[in-house]
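For this depiction, one protein chain was excluded, whereas all remaining protein chains were kept in their positions.
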Amino acid sequence: MSSSYGHDFRMTIFGQSHSPAVGVTIEGIPAGSVIDFEALQHFLNRRAPGQNEFSTGRKEADMPEFLSGLKGNITCGTPLTAIIRNRDTRSQDYMNLANLPRPGHADYTAQVKYAGMQDAAGGGHFSGRLTAPLCIAGGICLQLLQQEGIEIISRIAAVGGIEDEGELLASTAEKTFPTVSEERGNLMQNKIAAAKKEGDSVGGIVECRIMGLPVGLGDPMFDGMENRIAAAVFGIPAVKAIEFGAGFSVSAMRGSQSNDMFCISEGKIQTETNHCGGILGGITNGMPLTFKAAFKPTPSIASSQRSVNLKTMKQETLQVRGRHDPCVVPRAVPCVEAAAAAAIYDALLSRRKETR
Amino acid sequence: MSSSYGHDFRMTIFGQSHSPAVGVTIEGIPAGSVIDFEALQHFLNRRAPGQNEFSTGRKEADMPEFLSGLKGNITCGTPLTAIIRNRDTRSQDYMNLANLPRPGHADYTAQVKYAGMQDAAGGGHFSGRLTAPLCIAGGICLQLLQQEGIEIISRIAAVGGIEDEGELLASTAEKTFPTVSEERGNLMQNKIAAAKKEGDSVGGIVECRIMGLPVGLGDPMFDGMENRIAAAVFGIPAVKAIEFGAGFSVSAMRGSQSNDMFCISEGKIQTETNHCGGILGGITNGMPLTFKAAFKPTPSIASSQRSVNLKTMKQETLQVRGRHDPCVVPRAVPCVEAAAAAAIYDALLSRRKETR
Amino acid sequence: MSSSYGHDFRMTIFGQSHSPAVGVTIEGIPAGSVIDFEALQHFLNRRAPGQNEFSTGRKEADMPEFLSGLKGNITCGTPLTAIIRNRDTRSQDYMNLANLPRPGHADYTAQVKYAGMQDAAGGGHFSGRLTAPLCIAGGICLQLLQQEGIEIISRIAAVGGIEDEGELLASTAEKTFPTVSEERGNLMQNKIAAAKKEGDSVGGIVECRIMGLPVGLGDPMFDGMENRIAAAVFGIPAVKAIEFGAGFSVSAMRGSQSNDMFCISEGKIQTETNHCGGILGGITNGMPLTFKAAFKPTPSIASSQRSVNLKTMKQETLQVRGRHDPCVVPRAVPCVEAAAAAAIYDALLSRRKETR
Partner (left out) sequence: MSSSYGHDFRMTIFGQSHSPAVGVTIEGIPAGSVIDFEALQHFLNRRAPGQNEFSTGRKEADMPEFLSGLKGNITCGTPLTAIIRNRDTRSQDYMNLANLPRPGHADYTAQVKYAGMQDAAGGGHFSGRLTAPLCIAGGICLQLLQQEGIEIISRIAAVGGIEDEGELLASTAEKTFPTVSEERGNLMQNKIAAAKKEGDSVGGIVECRIMGLPVGLGDPMFDGMENRIAAAVFGIPAVKAIEFGAGFSVSAMRGSQSNDMFCISEGKIQTETNHCGGILGGITNGMPLTFKAAFKPTPSIASSQRSVNLKTMKQETLQVRGRHDPCVVPRAVPCVEAAAAAAIYDALLSRRKETR
């Protein structure tokens, strides 16, 4: 199904940018799981619009209302639904897009797919707004994983070609602009500011690292951890690539380089290097699970673009209005954590069936 | 489930490297679909071992036996199962691996996951041998897609850091060493030969391009074409990264560069560039769908490696025996096509439910 | 997953009797499907409490709010969520049930299953209240089926052992007490009234008939129409049995009696009798699909009952308070239609994938 994810933990995300609400229906969380609403809100705020000068001017409280599945702040075992009302919508900004699809957006493909019946306002179901319910579901997973000693940390690894430097730290994600190197972060922010000034946008890369994983999560072939995480992360709009461990660079290595030799460290089996990103045969090996995801530049840019009028089938010039981030990467960081958390938590539940 | 893929076209791959057979059970192919057995065998031969000097010495006919789902060469609408018998197995080569996991392999993770009950011989269910049934299923999909005007072509885009040159052609895949540039292909083969000589291996990149796709395949969020293809392609052993269209390089672009402007060409809506790889919002836009997958070097190398004895928990030196390709990339090319074909065909069936 | 149904049409029902809302998230309805809100409300009113003297005194408007998936009254192709707020709840009625499970209810089994963390108030997720979102989803399916010429009609076939008489008519369902025979209906109502007076309750049977079905819906083995409908109908609380066509009585027949001979009638292939209930090999044969479902008496009765205190593990006498129907059958009629409609509509979508 289009907007569902997971086998044993299952989330179905619903809503359009300008529908009464966006939300998520979650199945599979065992009864008795405790949710820290304050921590969840703190996490959601990292994704919320209007947080800094580079994010869209649209202001939404992004406070979820829980409709079911809880008794107080404890899961009761049956489906959990949470919603966020859409309030600050300006559909008129999208009036001129009905027949003139924006380059880089789903306007044209949705128009064909849904035979013209799609909800185009604000990008409809394809809006970045839909990452809010993803972060509700993923934010809950993050808490449940933390209770089992699993931590997910992340950072902006690159923006507009400028790469961060230094080793990823747990504290990085909490920064307003989460890079390890302040200096590199400033260069990136300048890059974004320059693009914004010129009515343009820039892309970037998010890096994610998951620590404390038990050995044995993930399944062979199509349910390996790479498959599961990729299937979740490509659910975030604008992601065009993903790599695990050494990723693309592994293709230029020799086996004697890329193979992570086993060793005993801190009394347990580890590997000397981690080119495999903590995954062997689709299954976690107990080392940090690491991956990077590439985001394309925000496709909504102020400068005029060439498009085709779907009614007249003539080329026209398009001027995109509305409020858009010049770079989605800062707000994408918690989204990547949320997607990864959902994938890991789902694999964790699946793992329980195997152990007798 | 571990080794199943697809929603509406569903394949479940079974078997171990040294079990009586490997095979695949397929559901969802409509009745009346014609299978060209000769063309299928031709396709399977591209993946089969013993084809060239760089592939494992193991010889298997790799001729599938169809047990069900057909009346002659026409699908009858109910589940199709095909198997390939395992004949030329040498389990003794793997005797010394029982407690000494090979770096880069699933030996250790499977040992923990299956509590020591895994079938370790020849890599068991994690063996590259399991790509044979993947190619049966995917090879059938390729034929069914061709009947709808959809072509999947591919090549070796890089080996050991040496990149191919030139535009991908339909005829490339049929070459014994499928690169566009003969010269580049020769350099790559030298690289492989050198690694082999030194008891080492090299990795590489496969590029795939799907042409003739209708607009509208794929679904928003977690069932977009990127999600679907990634979930299939990571099912091939040794894949560590995937990128669509401009992929990672899009992260260094500006929106005004990366956005593919719409135009009218050959009487229909196309885009001037194709940085998005033919996918917008997870949905095909009618342009070629393009992606690249990175393969790590064959982890089984002849030179000695460091490992840990799982019984004694002491570090030991490991010498891998057995027959292994110094580079899996040439044989991986049809596997990537097969995985892509399964993903596309599944999306094609899903699309039928939407059109009234 | 617990509260999800369907392959291609998929509904996930959420909520507890006393949670902020109950609702349903629906995937798979093609874009462009028109929903008649007035007709839907009319259908929901047939199930709503407080409609007649035999239904619970609890009054709920039961007016759904649609949060997503629509543009006006037309589906836009992405997930549709509708909710009904819970307003008139009296949790204090259930205070004494925390440790004293009601016979015939899920109190005890939920207590064990959810390790004491279930939401017990009003029966929680096991309440008949959850049939409201089932009727939203099923009511939409009923409309979509009608647009394809498929009609679902039903009646009270029996209450407390008194059986209805006469052939089922389309108009029957619209009656306040939907029996064909007024006289039989009066006898049943007397039976209910008598039970109510004595603080007791009665069970009954609902009969359902689906007309206008094309030949070919349903799949062999585990996705036959019997399997699909049974899996949906047992989702309605209190259902303990289901039979298709001649049902249990077919077990006493000879093949020469039970076989429905083929004939040409009205220019098309029909059968002389319909003991198979319109299903052969799990697949519709074009004749009316008929089935009956048995409902147990409302387990919540006023008279005192024996139970066991889960804390003290001592037997105690239980007095159930709260507002309960003395017979759920009248309100169950639209629920059965809704469940059947969901099953049929799902099969109808699945069928589309087969036709090339």
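The first chain written gets the first letter, and so on, giving A, B and C; residue counts start at 1 in each chain.
Simple rule for what comes next: a contact is a pair of C-beta atoms (placed from the backbone, for glycine too) under 8 Å apart; a residue touches a chain by one contact, two chains touch by 3 or more.
Note that the coordinates shown come from a computational prediction; the quantities given were computed from them, not determined experimentally.
Considering the full assembly, B:G77 is the residue among B:G77, B:G199 or B:P214 that touches the omitted chain. Only one of B:T25, B:S154, B:S201 or B:Q305 touches the chain withheld from this view, namely B:T25.
Of the residues in subunit C, those that touch the hidden partner chain are 1-5, 7, 13, 101, 103-106, 108-110, 112-115, 125-126, 130, 158-161, 195, 200-205, 215-216, 219-224, 226-228, 230-232, 234-235, 237, 239-248, 250-264, 269, 271-272, 275-277, 280-285, 294-301, 303, 305-308, 310, 313-315, 354-355. Contact between subunit A and the absent chain runs through residues 8, 28, 30-33, 77-78, 220, 349-350, 352-356. The set of subunit B residues touching the chain not shown comprises 1-4, 10, 12-16, 19-23, 25, 27-28, 31-32, 65-71, 74-81, 83, 110, 113-119, 124-125.
One rule holds in what follows: only the chains that are shown with their structure count from here on.
Of all residue numbers used at the contact between subunit A and subunit C, over half are used by both chains, marking a mostly same-residue interface. A rotation of 180° superposes the C-alpha trace of subunit A on that of subunit B, rounded to the nearest 5.
One finds 46 Å separating the Cα centroids of subunit B and subunit C. Measuring from the averaged C-alpha position of subunit A to that of subunit C gives a distance of 39 Å. The set of subunit A residues touching two or more other chains comprises 1-4, 13, 110, 113-115, 125.
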